[in-house]
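Before I ask anything, here is the structure I am working with.
Only one protein chain is missing from this complex, and each of the others stays in its spot.
Then we have chain A:
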Amino acid sequence: MPIGTTIEFSHIHKSFGATTAVNDLSFTVEPGRVTGFLGPNGAGKTTSLRMLLGLVAPTSGTATFGGIRYRDLPQPLHTVGAALEAASFHPGRSAANHLGVYTRAAGLPRTRVTAVLEQVGLGAHAEQRVGGYSLGMRQRLGLAYALLGDPGVLVLDEPINGLDPEGIKWIRGFLRAMAAEGRTVLVSSHLLSEVQQSVDDVVIIARGALVHLGPLSSLETDAAPQIVVDSPDREALGAALRQAGLTFSVGRTGLLVATPDPALVGHLAFAAGVEISSLHRQKAGLEDSFLALVGEGHTL
């Protein structure tokens, strides 16, 4: 049974010219758990993962597997399996030959090729040229590459992108199973909803910097509940709320008021003589707290 090691990002920093892609990022990923690495597109997730894997050189800081940099691992594919994007293939090569090239490079037995293709459900398409693969099949082939060395650590960049519903269900079970075997699983996504059913921990970054770290449940308590209130005359309602010193934003279903107290909002509307058409308390969902954290909350 492969043993997962911890992934350690330590004060890692990357600048491309004048732009800072990743800024002083530090966190640890534990074995036996699925960790979601979340953030909007362009937040620096892929750059961070590429630094972890030695493909991009950090400007400063280190990213290691139990203290060892990727390039210093004695058997990299046996320690870490990574799937980065769905396009790293020569279109004229068959899936089996594609994997065969890298089993040879890593000194792994050729039998691993068939094994991993079966494992990801591509056994029937092993001899097909990758150029004819669908996006979902390419994702699975990328995953097959990651599994070649039966690694203790899995690093997957947006593995759910492009999968059909059946594939999504499959990969969720797959991630859970990998972690249950004691492996370290780090999986990135720009959508919390994509991974929230399978992750134990979340690491959230925005604009290259860490904004939240903790178990998935920590997202629930982070956000205060809001009141959703609507009126045929939103302007008058808004004026009344403003007068009482409440802040709010305009959402699709009404005004989202930053207060936990529905009675207060009802009273204010009544006192101002504004008719209201709905009033309820909304417990912010995980997605809302996620969006609030990465700075893409409801602003109009």
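Heads up, the rule we're going with is that contacts are C-beta pairs under 8 Å (C-beta built on N, C-alpha and C of every residue); 3 or more make two chains touch, one makes a residue touch a chain; residues count from 1.
The working rule: contacts and distances are computed from a predicted model.
Engineer: Looking at what's absent rather than what's present, what does UniProt name the missing chain, "NADH-quinone oxidoreductase subunit E", "ABC transporter permease", "Membrane protein" or "MaoC dehydratase-like protein"?
Structural biologist: Protein name of the absent chain (UniProt record): "ABC transporter permease".
Engineer: For the chain left out of this view, which of A:7, A:43, A:73 or A:265 touches it?
Structural biologist: Checking each option in A:7, A:43, A:73 or A:265, the one touching the absent chain turns out to be A:73.
Engineer: From the list A:42, A:107, A:132 or A:214, which touches the chain that is not on show?
Structural biologist: Missing-chain contact among the listed residues: A:107.
Engineer: By the contact definition given up top, give the residues of chain A that touch the hidden chain.
Structural biologist: 46-47, 50, 53-57, 70-71, 73, 76-77, 82, 84-85, 87-94, 97-98, 100-102, 104-107, 145
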